[in-house]
Structures are given as C-alpha cells and as structure tokens.
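Just dropping this structure here.
Note that one protein chain is taken out, while the other chains of the complex remain in position.
== chain A ==
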Amino acid sequence: MKRKRILYVLITCLLVSLLTAACSSDNKKADSKDPATGNEKVKLVVWIWETAKDGLDLNMDAFKAKYPNIEVEFQTMKSTDLYSKYLITSSTGDAVPDIITVESTNMSQIVQIDSLLDITDRVAPYKDKMSAYKWEDATKDDKVYAMPWDSGPVVMFYRNDLFAQAGLPTDPADVAQEIQTWDDYYEAAKLIKDKTGAMMYGDSKTNSSNRMFESMMWQRGLWYFDDEGNVAVDSPEIKESADFLIKMQNEGLVFDARANTDPWGNAIRDGKIATVVGGSWHDAIIENQYSPADKGKWSVTLMPKWSKDDKYTGANQGGANLAINKNSKHPEEAWQFIEFMLGSEESQVKMMTEAGLFPAMLLSDNASLEDPSEYFNKEPIRKVYAESLANTYPLAYTSDFPMANKLMTDVWAKVFLNKVSSEKALKDMADELRSKTKRN
C-alpha cells in the first residue's frame, strides 16, 4: 500500500511539472507588445539568406545614420530552413525574429499560418508603387502581411557565339524578332544542336525544378490553380505547354540536369547550353558563379511567348518579401527598417545595381536602367528586365504552390521513366492535388 502511495505522489509531481511545461508557452504572449520608448536602444533580429543579406548590407550605413537607436542583427540560413524554423518559432509565440524574409514562392503558405503582423495600413502608400502581382500572395482576407522586395522578371539569356555559329542573329533586338514564339525557339534549338552540338537549355527529366514550365504557364496566365482556386493542371492549355517541353526533351534538345545545380552550371561553363530562360537573377549566377571567363559571350533578350497574339510576354520567377513577426516586441522599429530598405527608391536602386536584386518597385527614375553591363556585351540588360516586368501577367503563386511544384516534378518523371501519357500524368496530379488540398 505504502509503495503505491509514493508512486501516486511521484506521478502527481510529474503531471504537475508536465502541465506547467505545457502551459508556459501560453503565458508568454501576454506581455509581448511593449511599445519601445524613443530613446532606448532597440535590437531587431532579421532572418535572411546570404544573397539577400548582401543587398541589405549595401544600405546598412545609411540606415544606421538615420536610425542610430535601432541595432540590426542578421541571422542567415537557407530559405527552406528559415520557413520551418519560423513555423516552430511562431507556434510557441516567440518574439524573435522580428523580421523574416520570404520568397514569393512560399509567401502565401507562410501567410496562411497566421503568425505575421498585419501591415495593411502601413503599406497603403506603396500599393501602387509596386508590381501589382506581388501583393496577392502577401494578402489574406484583404489584409496585407508583407512588403514586396524584388522580382525575378523572366528573360532569355543566350550564348551569342553559339547563335552565330548556327547562323542565327545575335543582336538582342534581332533575336527577339527571330525567336518570337516557343515554336521559333524549337526551330532554333534544332539548328543549334545541328551546327554546334550544344543543347538549347538545361532541365532534368526526373528531377525538374519546373521553373521553365512555370514561366511558360505564367506568361499565358495559366497556373496550377485557376482564379477561383480550383485545381487546373488538367486543362488542355497546360497540357499544350507540357507537351512542348516533352517534345524538346524527346528530341534530345535539352541538357539533362536540374536547373541551378552544379551539373547544370558546369554545362553552362563548358558551353553545352545555349540559352537560359529564367529570372533576371540568373545574370549573377552566369557571370559570377559558373561562367566568369565568358565575358561578352552572353546576351539578354525577352523570352519567347506561346503565340504571337499573346498580350503578355513576361513571367516572374522567384523574388522575395519582408514581413514582421506578429509577436515581435518592436513592430514599429521593424516597419521603419522595412520601409527604409524597400520603400525608398534610393535603397532599391542601390540593391539593383550592386546586388542584382531587381526591385518589385516601379521606378520613377529610369536612368539606372540604362547602365550597360560589362559582362553582357555592354548592353543595358536591366532595360530588358523592366520591359519583361511591365509585360508580366499579374499572377500569384498561391499557398499550395510548394506542394504543386513537387507533384509536377513527378509528372515529368512519370512521362519520361514510365512512358505515361502527359494527359494521364497531369490528370493524376490534378486528382492528387484535389484530394490533398481539398480544392475542386
């Protein structure tokens, strides 16, 4: 009997300790919104990845001069780690970090977990100054939760030496004229393969990032989901675009490596790939990371479109936003930081010219767009980006984009490995997406 009683006492102790452990996270929230007084030094913690931090660093001196009381600590990590870590943080109601960086691809997903600060009123003056498409992913129930940073207007980078060998024009304007549609692109691909042996672009059959395909959908205003949020991947238009890329692969015109991986980059370095149809940020990847020796060999022009009559020629790939943690103790200062970095044309232009982050902000002063790029044949490449951005269909990534993107990768693998028809593979994907996301 005695032994039992002691056991009970012990168990009660443990249960009490468990309960206190379980409840402690709720107690924290109560005192989380102390307004910081003006003279006190405030420290903001910003979660960000390296390349994005490089951009903000350019403006840090100016920021410190204007706000001497705000100290900023950057904690860098991979973007995918950032999202999972933030998820854990927000579920325990932590006040740190104050600011997070979110790619547009994951923006809507993060907004859905209801842990970001509503900044609708604060961003109101910027509503018309940013590319319209950026707001949609940052919005839920008419409330805005993030400030747009940069865009990735999709353009076509191409090797003008390979184009010349194949007898194609090399001047950007002529190339845009020669390769207006994806069919022209296909014809050019055959010529280049024939004459030079190089492949038209790089994409993996079994582990595709789908970025090329998504750009093709985007410029036609098509997406994994339609305007009402219903699953749309089994639509005939999407099958058309998919079939085009399957044809490119089947005819051996594509270098089989996932875009933005080392094997892909090595092929670029070795001149095995003639074009990169991708976001503007690829300029830094080509110039600095994989092909620094090929100065003057690359040029930039607009991407091909589906049909000559299409209104939109551009698409977007990536781009980021800054958002404030709902539990941050310094929301005011956090907003001051974001407004300073992203709301001022001066900071944005600096990040564009020196860090290659093409702003989502519509610039009033176009002079900076005219700057020629040394590497890209002294061409004003940012003018092409701006033109692409101005002609980009206003589309949102939506909250289930990460899942849809993963499933799309499997569609290609099914087509190429299991010889399933594109129609069936897309239909299967649509069904799976419907059951997993509970959409129609």
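Quick note on the criterion: contacts are C-beta pairs under 8 Å (C-beta built on N, C-alpha and C of every residue); 3 or more make two chains touch, one makes a residue touch a chain; residues count from 1.
Convention: contacts and distances are computed from a predicted model.
Enquirer: What does the UniProt entry say the missing chain is called, choosing from "Inner-membrane translocator", "2Fe-2S ferredoxin-type domain-containing protein", "Sarcosine oxidase subunit alpha" or "Lactose ABC transporter permease"?
Expert: "Lactose ABC transporter permease"
Enquirer: Touching the absent chain in the whole complex: find that residue among A:D203, A:D256 or A:E339.
Expert: With A:D203, A:D256 or A:E339 as choices, the missing chain is touched by A:D256.
Enquirer: One chain is left out of this view; which of A:E50, A:E71, A:D114 or A:E237 touches it in the full complex?
Expert: Checking each option in A:E50, A:E71, A:D114 or A:E237, the one touching the absent chain turns out to be A:D114.
Enquirer: Of A:N59, A:S90, A:S104 or A:S241, which residue touches the hidden chain?
Expert: Only one of A:N59, A:S90, A:S104 or A:S241 touches the chain omitted from view, namely A:S90.
Enquirer: If I consider the whole complex, including the chain that's not displayed, which of A:Q165, A:T181 or A:N207 touches that chain?
Expert: From the options A:Q165, A:T181 or A:N207, the contact with the absent chain belongs to A:N207.
Enquirer: Could you list which residues of chain A touch the chain missing from the display?
Expert: Against the left-out chain, chain A lists 2-3, 6-7, 10, 14, 17-18, 21-22, 80, 83-84, 87-88, 90-91, 109, 112-115, 204-207, 256-257, 262-263, 266-267, 402-403, 406, 409-410, 413-414, 417-418, 436.
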